[in-house]
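Every protein chain of the complex appears in place save one, which is left out.
Should a chain be cited, it is by its letter among A, B and C, assigned in written order, with residues numbered from 1 in that chain.
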Amino acid sequence: MRISQDTIISNDKIAKDTYQMVLQPDEMPVILPGQFVNIKIDGLMLRRPISVCSVDETTYMIIYKTIGEGTKRLSEMSAGKVLDVLEPLGSSFPIHEELDEVLLIGGGVGVPPLYEVAKQYRKMNKQVAVVLGFNDMESKFYDIEFRRLGCSVYVATMDGTSGIKGTVIDCIKEYGLKTDFVYSCGPMRMLEAVNNNYSKGYLSFEARMACGMGACMGCVCKDSKDKELYYRICKEGPVFEIGKVEIVC
Amino acid sequence: MRISQDTIISNDKIAKDTYQMVLQPDEMPVILPGQFVNIKIDGLMLRRPISVCSVDETTYMIIYKTIGEGTKRLSEMSAGKVLDVLEPLGSSFPIHEELDEVLLIGGGVGVPPLYEVAKQYRKMNKQVAVVLGFNDMESKFYDIEFRRLGCSVYVATMDGTSGIKGTVIDCIKEYGLKTDFVYSCGPMRMLEAVNNNYSKGYLSFEARMACGMGACMGCVCKDSKDKELYYRICKEGPVFEIGKVEIVC
Amino acid sequence: MLDIKLPGLNLKNPIIPASGCFGFGREFADLYDLSLLGGIAIKSATLEKRYGNPTPRIAETPEGMLNAIGLQNPGVDTIIEKELPWLETFDTEIIANVAGATEEDYIEVIKRLNDNNTVKAYELNISCPNVKHGGIGLGTSPELAANITRLAKAAATKPVYVKLSPNVTDIVSIAKAVEEVGADGIVLINTLLGMRLDLNTAKPVIANVTGGLSGPAIKPVAIRMVYQVYQAVNIPIIGVGGITCAQDVLEFLYAGASAVQVGMYNFVDPFVCPKIIEELPSVLERYGLKNIQEAIGRSHHE
Partner (left out) sequence: MLDIKLPGLNLKNPIIPASGCFGFGREFADLYDLSLLGGIAIKSATLEKRYGNPTPRIAETPEGMLNAIGLQNPGVDTIIEKELPWLETFDTEIIANVAGATEEDYIEVIKRLNDNNTVKAYELNISCPNVKHGGIGLGTSPELAANITRLAKAAATKPVYVKLSPNVTDIVSIAKAVEEVGADGIVLINTLLGMRLDLNTAKPVIANVTGGLSGPAIKPVAIRMVYQVYQAVNIPIIGVGGITCAQDVLEFLYAGASAVQVGMYNFVDPFVCPKIIEELPSVLERYGLKNIQEAIGRSHHE
C-alpha cells in the first residue's frame, strides 16, 4: 500500500449513472484482481473506496456509480486532474490455475472487480461464464467487454428490459449453468443468495470505511461460525472465501 | 445589493502577496467608490469582503492581499472561473464637486478603494494628492497608476526601501502637504492617526463579517460620542465621516 | 403539502430563519418577499437596549463559524415600535425570541409583547450565560430551565417555545423539565461553545474569548439531540443547526422536528430559505412522502 498521485487519463459515462475512469499512478504498483483503491476527493472528509476493474502496464481502470456527493464529484472531473489515492488495498481474488471453468456473478457496480478475474482466466484459456445483474437495461455495462474476452455472458435485469427478468440466481437457473466455482461481487442480498447456493469460490464485500487500511475497525464483519472472530473488510477482505463470513443484510 | 455570477477576466500578481482581479458580473450593477463585494470561495464557509478598486462599463476590479486561506485560493483562480458574489455592499465615499483638492491616504490593501475616488476627482480636474504607505518596496503597488491619473503621489515605507521611511503621517509632514479634506483607508493604527490629525473627510473601516449585509451585527463599531449608538461596518459603513466612529485598535 | 400547524403558529411551510441570523428581516426583504417564509424568529429581544460584546465577534471555522454578538438589540420597546409594525405587513408567522439577564427581565419582555398581535409565539433563549446565576446559563440545569419556563408560561398570553443549549450533559432531562411545566414546544439547538486562537497574537480571535459554534459542523449534534428529545417529550420540536438545503430539512423532520430554523447559512446564501422552500416538495417526493407530516419523526417509526 502506498499514497500515490494518480492522473486521470479518461473519465467517461458508460451507462446510467455509471462511469469508467482510467488512472495513471506516478509509479505503477502491483494491483491484484479484487483489490481496491481509496480516493481522496477535495472537500470531502473520508476517502472513497473503489474496486479496480482492470490493470494495464502503467494505468488501471475503475468503474463507479454516482450515488452521492463523492462519486458525483468524481464524475465531474476531467482528464489531467491528479487524485490522491491510497493503493492498492485489501485482499484479492485468488486465481486457480487448476480450474477448468469458473462462474463470475456480478451485480451492479459489483461487476467491475470481476473483469480482471475474467481476464486472468481467459489468458489461461479457461471457460468463464459471467452472469451480470442490473436494475434495468440503461444500467447495464460491460456485457460486451466480457464477451470480447471470450466469456459466455448471461444478463438479468430486475425489470426485464434486458436479458432474463429477475435476479442473477434466476438467470443461472434459467440457463442451467452448472459451473460450481464462483467469484461474486454485488449487493448484500445477492451475495447472500450466492453464499447460500454455492460452496466453492470467493465473495467480495463492501462496508463503510474510515481508514481503509485496517486501523480503525470501522469495517468489520464476523466469521460465519466463530462469533468471536472478526475480519476487517478493508484488510482481510474485501475478498473472502465463500461461507467464511457471516452475511448481514 | 444582489447575488451575481461574476466571471474572472484576469487575475494577476502586482506586488508581493498582492493580486489584481477583474470581474465581469452577469449584469453590471452601479458600484460607487468605496463600496465592497462579498465573495463566496469554494470550500470556505464565510464570504470574503473585498473593496472595489475601479469600475468600468461591464467589469470592476479588486486588489487583494493573500493573508489566509481565502485570499490564497482566490489568487490561484484562473480567468474564466465564475464566482458567486454579493454586490455591491456598504456605504461609499461621497464625492464633493465643490472641493478643489483632496488628500487620499492609503495603507497597504487600504489603497484600492481610494483609486476610484481619485478617478472621479481627476475626471473633474481637481487636485488629488495621494499618500501611500506600505511595509516595503516589494509590497508597493499603484503609485504609478495614481500618477497616470494625474495625482501627485507620495510614498512611505516602514523600512524605507521606497519613498520616505516611516508612516503616511511622517510622509505628509515631510512633504508639508496641507490639503485638509481626506479620504483614507488602511490599517486601524493608520486610521487612528488620520482621525487624530484631520477633521474633514472620510475613513473606510474593516471588520470581521459574517453576513456582510447588515443582518448579523457581527461587524459593529460605536459612535465616537454617543456610546449607545452603533453602526454596522457592512451597512452604515465601511465609509464613515471622519470622527464619527470610535476607533479601537 | 408543506404546511404545518404548531401551537400559535400556522406555518405555510416549515422554514423559519433562526434568531440572530436574520435581524428583523429588513435586509432580506430587499432580496425576496418575506411572505414566502413559514415564519421568522426575530433577533433576541431584551428589556433594555443592548450593545453586545466587543468586536471581533465573528470567526470562521471548518464548516461553521463562531459568533459572540452578545444579544445586541434595540430593546423590546423599540422592537415593538419600529420593527413589529413593519413585519406585520408580511404574511408570515413572527416568533419573538426573548432573552434577559434575570428572570424578571424575561417576564417583563413577555408582558410587553403580550398585547402585540404580530408576535404569534415566544421563543425563550435560555442559552445565554446569566449574571444572576453565577455565569451558568439558565439552560444548563433542568431546575433553572423549568423555573424560567414556568414563570414565562404564567406571564405569557401566547405559546412559549424554549430554545435549549446543547452545551449540557443531558439534553433530555432539560427538555422533559420544561415540558413538565407547560412549554408548548422546544427549539433545538442553540450554538455549541467554541473558540479559536489567532496564531499571530496567540489571543482568541473573538474578543469575548469564546463564541457560539454554528453551521454544518454541528448538524450531527443537533440531529442527535432532536432525535433523543423526540423520544422523550410530546410537544413539538423545532430543529435548528447546520441546515443548508432541503435534504438537511428532511433529516431534521425524520429525527422528529416539526419545523426547522435556518441560521448562519443565510449569510452564505441569502436566498437559502426561499430556495429550500422551493425544493422541498420535490425532495419530499423523491423520498416517497406526500407531505411533511409523513416525514416528521419517521426515523422512529417502523
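Here, contacts are C-beta pairs under 8 Å (C-beta built on N, C-alpha and C of every residue); 3 or more make two chains touch, one makes a residue touch a chain.
As the structure is a prediction and not an experimental result, all values here were calculated from the model.
Visitor: Using the touch definition from the header, name the shown chains in contact with the chain that isn't displayed.
Guide: Taken over the complete structure, the missing chain's partners among displayed chains are A, C.
Visitor: Looking at C:N117, C:N200 or C:N234, which makes contact with the chain not pictured?
Guide: The single option touching the absent chain is C:N200.
Visitor: Could I get the residues of subunit C that touch the absent chain, sorted low to high?
Guide: 61-64, 66, 136, 140-141, 167-170, 192-197, 199-200, 202-204, 209-211, 213, 215-221, 223-224, 227, 242, 247, 250-251, 254-255, 287, 298-299, 301
Visitor: Please identify, in ascending order, the residues of subunit A that touch the omitted chain?
Guide: Its contact residues with the unshown chain are 1-3, 40, 44-47, 86, 207-222, 227-228, 230, 235, 248.
One rule holds in what follows: only the chains that are shown with their structure count from here on.
Visitor: Which category does the touching pattern between chains fall into here: line, ring, star, complete, or other?
Guide: Graph shape here is a line: each chain touches the next, no loop.
Visitor: Need the most distant chain from subunit B, centre defined as the mean of C-alpha atoms.
Guide: Relative to subunit B, the chain with the farthest C-alpha centre is A.
Visitor: By Cα centroids, which chain is closest to the centre of the whole protein?
Guide: C
Visitor: Roughly how far is subunit B from subunit C, going centre to centre by Cα mean, in whole Å?
Guide: Comparing mean C-alpha positions, subunit C is 36 Å from subunit B.
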